[in-house]
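Right after this comes subunit A.
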Amino acid sequence: MSERLSVFKTYKLFIGGKFPRSESGRVYEVTAATSAADAAGKGNWLANAPLSSRKDGRDAVVAARKAFGAWSGATAYNRGQILYRVAEMLEGRREQFAAEVADAEGLSKAKAAAQVDAAIDRWVWYAGWTDKIAQIAGGTNPVAGPFFNVSSPAPTGVVALVAPGESSFLGLVSVIAPAIAAGNTVVVVASEKAPLPALSLGEVLATSDLPGGVVNILSGRAAEIAPSLAAHQDVNAIDLAGADAELAKELETAAADNLKRVLRPQPVDWSAAPGTGRLLAFLETKTVWHPTGSLGAGGSSY
Partner candidate 1 sequence: MAFEYAPAPESRAVVDIAPSYGLFIDGEFVESSGGGLDKTVSPATEEVLAEYTRATAEDVDRAVRAARKAFEKWSALPGSERAKYLFRIARIIQERSRELAVLETLDNGKPIKETRDADLPLVAAHFVYYAGWADKLEHAGFGPDPKPLGVAGQVIPWNFPLLMLAWKIAPALAAGNTVVLKPAETTPLSALFFADICRQAGLPKGVVNILTGDGSTGAALVAHDGIDKVAFTGSTAVGKQIARTVAGTRKKLTLELGGKGANIVFDDAPIDQAVEGIVNGIFFNQGQVCCAGSRLLVQESVQDELLDALKRRMSTLRVGDPLDKNTDVGAINSAEQLARITELADSGTAEGAERWAPSCELPSQGYWFAPTLFTNVTQAHRIAREEIFGPVLSVLTFRTPAEAVAKANNSQYGLSAGIWTEKGSRMLAVADKLRAGVVWANTFNKFDPTSPFGGFKESGFGREGGRHGLEAYLDV
Partner candidate 2 sequence: MADVTASDGTLRRFLHGLPGVDPVGLEARAAALGTRSIKTTAKAYAIDLAISMIDLTTLEGADTPGKVRALCAKALNPDPTDRTTPRTAAICVYPDMVATAAESLAGSDVKVASVATAFPAGRAALPVKLADTADAVAAGADEIDMVIDRGAFLAGRYLDVFEEIKAVKDACRRPDGSAARLKVIFETGELSTYDNIRRASWLGMLAGADFIKTSTGKVAVNATPANTLLMLEAVRDFRAATGVQVGVKPAGGIRTTKDAIKFLVLVNETVGEEWLTNQWFRFGASSLLNDLLMQRQKLSTGRYSGPDYVTVD
């Protein structure tokens, strides 16, 4: 008996809940890492990933903006349920992602599986934050006057994420989940050399009740796509996690044009407990004043 010939998957972008090829028609070759230290990916051919263009980025921003109203307006409970659903759906595809991460990062099967497990648990962690972040980041303020005064966090808007280059999946999840947990919508530039786990994540997100456009995933050259996202006037914030120092400076400079909120790249241990930094990074604080006054014209001070 001859060995069965496998069916290859065509990896596609994830924009607006759909799976288009790059509008440019371009792809680039993705190869396996032979070890964790193999940054170039000297291993076997894995797939041809879409080489996204600036126009793909533009389409993704349009999709993210369109999704923002409903996603930011959804109840925190509803967002939490959906993020937890992502964890449930990922758990069922644990083996697939472990294999993709092993190839992408040159890890042993066990180590790759641990990365995937941590990524699943990270969705659970952020699922629990959706209805709590306001309780630790907001509150009433005892102003010296007859006013009720309350501060509450509000999502910033459309966030561009340059995903970490090395941690192709756990790092990726660690930047996406907090941004959307807070109510933002995102355009993600996946790890350039290891985009396949990110593109597969799109398939999970598409089947997790996440509304189309909340997460949009692009593969390709960060140096090509990210600058136009950083300069885009309808993007409100940018996370530079995966940008090198030179690119980060260029992007932060471009971001200044409409005063995007910028999260600079910093050394992160993606396997450590994440804290609330990335949740708070893309939240605005809104403070509302309202008079209280006394009970009657007679100045009753019951």
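Selection rule, in plain terms: all candidates are chains of the complex that A comes from, given by their letters.
Some points to look at:
Rule of thumb we're sticking to: a contact is a pair of C-beta atoms (placed from the backbone, for glycine too) under 8 Å apart; a residue touches a chain by one contact, two chains touch by 3 or more; residues count from 1.
Predicted, not measured: the structure shown is a model, and the values here were computed from it.
Only one entry among 1 or 2 touches subunit A in this complex, and that entry is 1. Across the interface of their complex, candidate 1 is touched by residues 76-77, 80-81, 84, 121, 124-125, 127-132, 135-136, 148, 276, 290-296, 298, 300, 302 of subunit A.
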